[in-house]
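For reference, the structure discussed in these notes is given below.
Every protein chain except one is present and positioned as in the full complex.
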Amino acid sequence: MLDSILEFIQSTGFVAMKWTDLIMITVSCVLLYLGIVKKFEPLLLVPIAFGMLLANIPLGGIMDPAKDGQPGGLLYYLYYGIKFGIYPPLIFMGVGAMTDFGPLIANPKSLLLGAAAQLGIFVAFLLARALGFDLQGAASIGIIGGADGPTAIFLTSKLKPELLPAIAIAAYSYMALVPIIQPPIMNALTTKKERMVVMDQLREVSKAEKIIFPIMVTILCGLLLPAAVPLLGALMLGNLFRECGVTERLNNTAQNALINILTIFLGTAVGATASADKFLTVQTLSIVGLGLLAFAFGTAGGVLLGKLMYMLSGGKINPLIGSAGVSAVPMAARVSQVVGQKANPSNFLLMHAMGPNVAGVIGSAIAAGVLLSMLG
Amino acid sequence: MLDSILEFIQSTGFVAMKWTDLIMITVSCVLLYLGIVKKFEPLLLVPIAFGMLLANIPLGGIMDPAKDGQPGGLLYYLYYGIKFGIYPPLIFMGVGAMTDFGPLIANPKSLLLGAAAQLGIFVAFLLARALGFDLQGAASIGIIGGADGPTAIFLTSKLKPELLPAIAIAAYSYMALVPIIQPPIMNALTTKKERMVVMDQLREVSKAEKIIFPIMVTILCGLLLPAAVPLLGALMLGNLFRECGVTERLNNTAQNALINILTIFLGTAVGATASADKFLTVQTLSIVGLGLLAFAFGTAGGVLLGKLMYMLSGGKINPLIGSAGVSAVPMAARVSQVVGQKANPSNFLLMHAMGPNVAGVIGSAIAAGVLLSMLG
Amino acid sequence: MLDSILEFIQSTGFVAMKWTDLIMITVSCVLLYLGIVKKFEPLLLVPIAFGMLLANIPLGGIMDPAKDGQPGGLLYYLYYGIKFGIYPPLIFMGVGAMTDFGPLIANPKSLLLGAAAQLGIFVAFLLARALGFDLQGAASIGIIGGADGPTAIFLTSKLKPELLPAIAIAAYSYMALVPIIQPPIMNALTTKKERMVVMDQLREVSKAEKIIFPIMVTILCGLLLPAAVPLLGALMLGNLFRECGVTERLNNTAQNALINILTIFLGTAVGATASADKFLTVQTLSIVGLGLLAFAFGTAGGVLLGKLMYMLSGGKINPLIGSAGVSAVPMAARVSQVVGQKANPSNFLLMHAMGPNVAGVIGSAIAAGVLLSMLG
Amino acid sequence: MSNIGLYEWTVVLIGMGTVFITLIGLWWILEGFSVVAGRLARKKAEAVRSADLPPSAPAQAPVRASAGVTPEVVAAITAAVAAATGRGPSEIRIARISPSSPGLAGLNTPVWGYANRLAAGRR
Amino acid sequence: MSNIGLYEWTVVLIGMGTVFITLIGLWWILEGFSVVAGRLARKKAEAVRSADLPPSAPAQAPVRASAGVTPEVVAAITAAVAAATGRGPSEIRIARISPSSPGLAGLNTPVWGYANRLAAGRR
Partner (left out) sequence: MSNIGLYEWTVVLIGMGTVFITLIGLWWILEGFSVVAGRLARKKAEAVRSADLPPSAPAQAPVRASAGVTPEVVAAITAAVAAATGRGPSEIRIARISPSSPGLAGLNTPVWGYANRLAAGRR
């Protein structure tokens, strides 16, 4: 009997615990704190952190693979949805169902700003290469600059799954930190006169335009870049559900039950990939640093093209809307609004910034497609 | 570097595109037009058309199978739910949760009309054989006459998966066209005197009857025709959730979140099976033609038995309710109402036609069971 | 032609039916009656009974495994969610999202009562061994005394899947019968003076405590008993969604769409495992009897420790709240309330009983973890 | 046409035959329902008459009428809405009318029906 | 830095290049939208002017405004239900009031849009 008891005690997590497990549990708690108290993208960070917590309880086995006929752990099975690239596009479908492309259609020049703000992706890619990451790892790190969770997770899960937790956490954290990261860069790169520019009101966009838009984007971008089809196609299908007016049931489910279920699955499964040996590395620190640079260069890229457009348009375009091109919808657009209003209290840039903001979503999905097609 | 660029350009869809891809993309757009603007069963036709669009973008790979350890495309995975016969019964469960069998219970003679209207299935089956389709293909084409999407998709996915997109599109399109297809046939086969018949009010149906009904149907039909168990059993389980009064949560989810999620998955995956080599064939045109005939003969079968019942009942039964037996709930019942009211403005046939209408759902599930059991 | 017809008749369920099938169908109908008319946990019992009905229609094939490239039946696929241990933790997540641990945090002594009420599990385990069940079977039977459906199904599916339907049905039935099983035991073990005790009002519990609680429970219990991680972790994740205030979308979906979908899948699949050869055995009768004893001893365990706490606290604790420790949330707490009010009409024990009640959920998940870790 | 042989006709015969046989079977059973329902209604009516009360109550209240909402009530509501909105009554659909308390009905609601309710009651 | 070779720069070039080319393509097409939309708007304006009618009505009625149920209506309904059921108004909760016909829009609603509505209409 004593043997059995001793054996049982051996099987408790306290006995089996290594100090790295303790650190990982602490990291999970810190992330929970950031998500819950600091409200860093809690919808993702809370499941990610909890998944990390569960997976790092010694002997808990929630991420154990199936073997010898024994079934695997819960999160091992949920992880298949990431491994097979199923969750990110379906989540993107829900994002599409929640996105109004109206401001972009009303002001299509926004697309250029959404393109310029992808600069951060490629700068971070180069820097990551310089730091010794391989091509796939560097591309996965670069995509943090796309400021789009599902895109980052989709690309990383295809190119470099072992970096998944670090990249997902960095991407979502910086998205939450956009109001802190962007303003200094925006102020440094623009003059007060530029920031004060009040833009013309946007034209009305008809229902027909909103319906044709997602179909057209799918066809055009799909033909130019087939690798972007899963992400962009799903985004646009969701948007079509939203706009076409005859699929309200599907629109509603895509942006509620379905996206929520998949967010829980995706978040916990991403978190569960953060085992100590993969996460407690110098690489993770590099990723955190490079992610920040990616956001910074993306912001700069957008603002600088904004300045150019300001000049070419004879001062009609406020360069502050360029920073919204990094996506991080709609935080980055809010930042443009806030910084603009500080320079000129009667300035309402929010809707103008929504154009580059949603263009940035398309832009980073395309960038992901290029990276996937060249390095996948 | 130039090499890499050239290689990248080679990998765009524009370069890889064949003219058949272009036709498929155009077909998708036409279907989107029919779904969105003409409102042909948009909940199904929009996902089907978009799935077809995504799958036919050259090199998009959204329907590519997994191979050599590389995961497959999104719709390849979603297609498993059709291949394994999972989506159609679960969607049927939601349909059951939305169906009120009260009018059928109140007037059980409706069941005969629901049986007669299955004539179209078997006429189309014979005609398809005559045109050279094999037994499985002919049965799949016949089931279009059942006017029931999930049933048609379930049977076709088991018997002849390569005809899936054509049959699904034909079935849903004709269901939408019921108000155009049926009236001329109904008018041709009935006299004005018959169409003017006003029917007695239906009796009240008790809660107990509505609860016993789905259980009884499951047992009786299941024992008579085991192959109908997946479809009819799921339909009746959904109906039991609806009627039993103690599973409101499940009823609600079955007819909302669950059916919507599966409709998105089913629709896009069905659409994605429409590759040019399988879809751009003379067969597809034949299917479109045969489907129309199936609907027409089903309508005629229902109306003719209605005429017989009119005579046998001494003029108490309006033969127009017979056409509702093809199912296409509730469009066909509305058509009975509209045609009846044209002959006699004080005629309200809607509730009387709902009986044959829901009977037709059961009838075509049974017909599908027979075809599956004899040809599967 | 006659041959074909005869062959078809051979393939009907009527011809293939054995008398055991008829009994199983009858049993299903009795269970449907208990669920719908007697309202025994209908959300589970209706799907379980219907799954049993569908699976026992001869030749219906809804539980047939895939073989020779032919796909399996619907419930065969849905059963994978049980086999792989996926549904029970995710359902438990929804339960966590619906559970308010406030009364437990306000009165942590409740935890002792939630522990004592697990006595029934181990008494039933010993009795089941005495009756000749093997260790795994006895543990699965014991867990009925945990009065927690997902926990019972999770453990049984891992230890002794062939007992699944009997154990699930017994567990849910007795949970529904708690208002009949418990009061005599409670009255027999307590004096009227004890039952009349009015307890002090509970203190306010802050939001911070409610947020820290699920995280702390996960870490502490996970380290003490890693085998409890899937169930307890999921329960606590759901509770964190509920309490943290920043994941309302996930909370809402976890306790609605997701739990409902999985309940349908779990219920029908559990029911479908009830084939005649496994269910129509003396074992099933033993399980029904042992399950009742498990509930009775659990109740007694809780009440007896309640009596001890009554004495030690100098009469401040009403021993009736002990019986709520079996969980069966919130029925058992209601029973405490009702029995208490009979002895003293001005007695409101409901909130005090909710503490042991939710503690019992944690307690039986831990007990399941021990059994899984020692016998799995 | 040579494709249509004996087997095809057998499929048609068995197919239409099974559909008719099954649905005729259902028909008969449902006729049985009718008879039983009719008898129950008559019994109730007699019981009411023997109690010297006018048989005004419907034999069996409709499903959701457990909530105590009669067709008259629905009519009243529809009329009220129609009056207030200036639309014809046929344009208005009342999705659901439910009593705010499920009374004793809920006594056996399972865990995830109740837990929430109690919790909500507390907050 | 030796890791950054020709291939890396190619990735950057093709990457930023494709992003710009694609989005510039979209831009041009959307400018086309603008032109067409502008032309249609002008046509409409002219049509209105030629009909000598004040262009007061919005070109397109908003989708969700169709409900038109005021608090007064809700009060009326509640009162009606309360009167008819003999319960206090506070015990009655009206889950949703929605207009029954979405015009012609509904004509082609599929099975699971309609079946429900008809059923509800009957109850």
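As written, the chain order gives the labels A, B, C, D and E, with residue 1 at the start of each chain.
FYI, contacts are C-beta pairs under 8 Å (C-beta built on N, C-alpha and C of every residue); 3 or more make two chains touch, one makes a residue touch a chain.
Because the structure is predicted, anything quoted here is derived from the model rather than measured.
Enquirer: Per the definition of touch given earlier, which of C:44, C:78 or C:221 contacts the omitted chain?
Expert: Final answer for the missing-chain contact: C:221.
Enquirer: Among the options A:86, A:176, A:250 or A:349, which residue touches the chain absent from this view?
Expert: Counting the whole complex, the residue in contact with the absent chain is A:176.
Enquirer: Which residues does chain C use to touch the chain missing from this display?
Expert: Answer for chain C: residues 104-105, 108-109, 111-112, 114-115, 118-119, 121-122, 125-126, 129-130, 132, 135, 139, 203-207, 209, 212-213, 216-217, 220-221, 224-225, 245-246, 249, 359, 362-363, 366-367, 369-371, 374-375 touch the chain left out.
Enquirer: Can you list, in ascending order, the chain A residues touching the missing chain?
Expert: On the side of chain A, residues 1, 4-5, 8, 38-44, 94-95, 98-100, 102-103, 148-149, 172, 175-176, 179, 255, 259, 328-331, 333-334, 350-351, 354 touch the unshown chain.
Here, only the chains that are shown with their structure count from here on.
Enquirer: Tell me which chain's centre, taken as the mean of its C-alpha atoms, is farthest from chain A.
Expert: D
Enquirer: Counting C-beta pairs in contact, does A-E beat C-D or the other way around?
Expert: Pair with more contacting C-beta pairs, A-E versus C-D: A-E.
Enquirer: When the centre of a chain is set as the mean of its C-alpha atoms, what distance in Å lies between chain A and chain C?
Expert: Each chain reduced to its C-alpha mean, chain A and chain C end up 39 Å apart.
Enquirer: Using mean C-alpha positions as chain centres, tell me how far chain D is from chain E in Å, no decimals.
Expert: Once rounded, the distance between the two centres reads 34 Å.
Enquirer: Rounded to a whole Å, what is the gap between the Cα centroids of chain C and chain E?
Expert: 44
Enquirer: Spell out, as numbers or ranges, the residues of chain B touching 2 or more other chains.
Expert: 4, 8, 39, 42-43, 224-225, 245, 249, 256-257, 370, 374, in rising order.
Enquirer: Which residues belonging to chain E are in contact with no fewer than two other chains?
Expert: Within chain E, residues 7, 14, 18, 105, 112-113, 123 contact more than one other chain.
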